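Of the protein chains in this complex, all but one are displayed in their positions.
In order of appearance the chains are A and B, and numbering begins at 1 in each one.
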Amino acid sequence: MPIFSKNKHKTVQNSAHEQLFLGEDYDVRLKWFKTTFQNSDDITVHELTTNQTRCGIVFLQGMVDQQIFDDQVLKYIVSPGFASSRKDLFHKILDLQSISTMCTSIVADIQEAADSVLEGKIIIFFEGDSRMLVIPLTSFEKRAVSETTNENVIRGPREAFVEDIQTNITLIRRKIKSPDLKMEQLVVGRYTKTKVTIGYIQGVCKEELITDIKQRINQLEIDGVLEGSYIEECIEQFPLSPFPQTQKTERPDVAAAALLEGRAVLFVDGTPIPLLVPVTMYMFLQSAEDYYQRFFLTSFIRLLRYTYLLVSLLFPSFYIAITTFHPEMIPTTLLISVAASRDNVPFPGLVEAFIMELAFEGLREAGIRTPKAIGQAIGVLGALVIGQAAVQAGIVSAPMVIIVSITGIASFIIPGYDLAFTIRLLRFPIMILAGTFGIFGLMIGCILIYIHVVNLHSFGVPYLSPTAPLRPADLKDVFIRAPWWFMKRRPSFVGDSNSNRLTIKKSRPEDDED
Amino acid sequence: MKAAQISQNQLLLFLILYFYSTLVGFSASNLIHISQYDTILVLCISGLTAGIYAYFTIKLANRRPNEFFFHYGKDIFPQWIHILFMGFYFFSFLHTSAFVLREYEDFIVQTYLGGTPNWAVGGLLGMVVAVTARSGIQTLFRTAQGLFFLILIADVSNTIFIGKELKWDRWMAFITNHSGHGIFAGTYTTIPFFGEVIVLVFIFPYLTQKNKTLKTVFWAIVLGLLLIIVNFVFLLLLFGPNLASHITYPMLEMVRYIRIADFIENLDPFLISIWSTTVYLKISLLFFLSVQILAQFFRLKDHRPLTFSLAAVMVALSLQMSGGSAALTSFYTNSWATYSYFIEGIPILYLLMDTLKRFIKKRSAKNNKGM
Partner (left out) sequence: MIMIIILFFLFIFGYEWAYLKKKSRKRRTFWIVFCIMGMSFSYCIATIVFKNMPSPNTLIQFLFTPIQQKILGKVD
């Protein structure tokens, strides 16, 4: 929808720093390093002399493995038998790079050398040669791969992504062992120089998608990227929409499955949560376990989720509409008991619902922010106690407490946390509409949301596909989860053409028994 | 103007809802009043006529499949006549959308929101329509696609639950009771409903696989008729023609008959609000067309900046067009049908003129060759 679309991205090129060559003079370069890294006491510039050649070593303390450097590099360079003359020294180190560490490289641009130092590499420069040796012995403390905390499953892999981008890419590489799996690296952030890697499977993913993503990221000029959300909010097509347009996951298997469907994964260094694009609304209602459990069970659970999605969005509004405008809709006995419990409540239904909903949201937020040790106390128990007290004090009615609790539970059933949050937010305007216009207002609210969602696109894919626009062939993995042997083609709305993803060559043994 | 894409499937589902919307909801009482048990026959004849309408309309549109009616019309008629006709269409689409909106306002206010002023209901729905029209015709058709299944489920469940309440012994009357005048008068007032397929001529450039359009429209008419007829048969079997024609909204009363397992007493607000979405779709399409014509008249790049202004006009018009429900009904029963024939005849006029022109051109070309 044009109301929410952002048509102009600011077109500023990613700042490629200016190159700087300072020639062969050792002292000039030494001075340059010292002034550049002035007041940065963690950057060490070490000087030594070998074969009558002065050489400087620059590195960032705590980011390099000094032990290996000493054993594998320094020891040989300073040993008397390593080179016979200065010329031989340059030949061995700079021409042949015969040093026993991998991936060494040579730079002449001193700016690039400084950047390498900041990335945790070691720079060695020599008197009498403009070339500098870069030794990547980066090593720093990182969290080990651990169990998932947010997207739990009963059956299925347990490992979760970590903050280090290299580890995350490895986790994917270990699942998809194909040369077609591409990992393209970009660097974003003027100060943070954060690595952003776009992963996709060539031939399964649409070319345009990758070009589109790269273009959007390259248009970005930002001081720093500390989490995927920095990038997410800047590259999405409808920045003003409340609906999430990228999927987040902490599970390598979910990311791998997305890749296999022809979607792209955006890893951002420093966050354990990569972004998956494009996304449709239905993907937020699928959990990893859907594909690991038997399909009957999964289909049932999926339908349950859709029901609770509606409950989470509409239940309080529905209650308000019925009690205020259409009391004839519920059976008389129920109506009487509802009316009796509302008898000594001074507020109209709408206000009552707002009080309770806001209290519930507050409790939930408090539950997340409180320190773990006392957080348990506030959780559900606190809500119940407060609810009970509020009913006894005559501030809210008992049915309202039930309604709000059910709604709260319902919003936890939605696997995609982002979507659940959107739904929680949209509940309030609909409640106001229902409180003023009854079911008619409810319908208007739903239509408005629906129009918006129909209009929404996530990286060129309609948000509601495959239902609007309708693609019947892709429906088998939306409301239900068809068995694997039935999903023979890849979903066509994201990937590149609907080619085969599964063929069962032999007839299965039980087929013969019939 | 960049052409949006509407698939044939979307067109099919949209047209079914379009036919279904107001005919069942607002006009059932009047139609049953005129045609009694012949209603089914009347509906079938009207559907057939609609097919003919559609045939001619598509024939006209197919001659210049990728151009807008507004643009090529002036090659057929002299420019000033064409502009006049288009102005007429602009007004009539706006008027019809306002008219349907008014019917809906009256309905909601009378049944559910007693005490709520008309303008509040109209304003709210008008705003939704404006937002829809602003986001374009593709959104509208996609919306219909999603809503179709919801509406179908609601309607089917309605028919299932109402089944046991029907008085089946009335069925004999469908065969025995006929009246020539009833059929004639009923058909006369019903054809314009289906005749609204002429809107195709305005949305034709948006369609994909244009060669299948006639088939799609044919199926839309058949399926739409099926849906409508089931509802009418149920109305007649449930209330009989006499009672049905004296209730303002027989459809609503029928829905109120539903009782599920003695627990849910009244589902009607729920089902009616689902049905309401079809009315919203109808208003949106008519309103969109009117905005589009205006934008094309001023040769604007897109219609968007006009939507909210015109939506305000539509809502104001709906409130101002008549003093009350009775005046509205009298307008509808006494003159609406004839007025609609007048509007719906225009594309056929264009087709005739175009054919004539082509014929003359061909002949003169032949003569030139002969000489």
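By our rule, a residue touches a chain if its C-beta (ideal position, glycine included) is under 8 Å from a C-beta of that chain, and two chains touch if they have at least 3 such contacts.
Bear in mind that the values here come from a model prediction, so they are computed numbers and not experimental data.
Engineer: Can you tell me which of B:Leu226, B:Ile247 or B:Val313 touches the chain that was removed from the display?
Structural biologist: B:Val313
Engineer: Looking beyond the chains shown, say which of B:Phe174, B:Tyr257 or B:Phe331 touches the absent one.
Structural biologist: B:Phe331
Engineer: Given that one chain is not shown, which residue among B:Leu17, B:Ile162 or B:Ala185 touches it?
Structural biologist: Hidden-chain contact among the options goes to B:Ala185.
Engineer: Suppose we count only contacts with the excluded chain; which residues of chain B make the list?
Structural biologist: The list for chain B reads 34, 91, 95, 119, 181, 184-185, 188, 294, 298, 300-301, 304-306, 308-310, 312-313, 316-317, 319-322, 327-328, 330-331, 333-339, 342.
As a working rule, only the chains that are shown with their structure count from here on.
Engineer: Centroid of chain A to centroid of chain B, CA atoms only: how many Å?
Structural biologist: Each chain reduced to its C-alpha mean, chain A and chain B end up 46 Å apart.
Engineer: What part of chain B is in contact with chain A in the complex they form?
Structural biologist: Answer in residue numbers: 7, 9-10, 108, 112-113, 116, 120-121, 124-125, 128, 131-132, 134-135, 139, 142-143, 145-147, 262-270, 272-274, 276-277, 280, 304.
Engineer: Touching chain B in the complex: which residues of chain A?
Structural biologist: These residues of chain A touch chain B: 1-3, 321, 325-326, 328-332, 437-444, 447-448, 450-451, 454-455, 462, 464, 467-470.
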